[in-house]
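All protein chains but one are shown at their positions in the complex.
== chain A ==
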Amino acid sequence: MRTLIFRTAAPYLTSLMLLFSVFVLLRGHNEPGGGFIGGLIAASAFAIYGIAFGVPEVRRSMYFHPMAISGFGLFLAALSGLLSYVFHVPFLTGIWTSPSLFGITVDLSTVMFFDIGVYLVVVGSITSIALALEEREDG
């Protein structure tokens, strides 16, 4: 799919979708959204980029191997549960803090880091599947 229109539109689409995926991820705590759906949106963004410019280009621009990204996601999710150990509460209990940054209160929690972990696992695994399938088509 190397048409001019698609190749011109693809970078904008990709960056918009990636931005939107982060929005969906962060929105997910109290409203529809979350790590899983956000990760799927980001993975489709990478897939679109791959269809337009080829798989090597996606791998180059992602820098990290998709598998490594999903490994990091899993690690982050497990760590966010382990933080409970320090606070003497059961595994995976949500721990909250609300630091004030430049006058704005930011609610941070282990739940959010767990969700970011889910996001990365989904991005990594779905992207590596999609890239492997697209590669097969090229070769």
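By definition in this document, contacts are C-beta pairs under 8 Å (C-beta built on N, C-alpha and C of every residue); 3 or more make two chains touch, one makes a residue touch a chain; residues count from 1.
Simple rule for what comes next: contacts and distances are computed from a predicted model.
The protein name that UniProt records for the chain not on display, among "Peptide ABC transporter ATP-binding protein", "Two component transcriptional regulator, LuxR family", "Na+/H+ antiporter subunit D" or "Circularly permuted type 2 ATP-grasp protein", is "Na+/H+ antiporter subunit D". If you put the missing chain back, the residues of chain A touching it would be 65, 67-68, 70-75, 78-79, 81-82, 84-85, 88-94, 96, 98, 107, 109.
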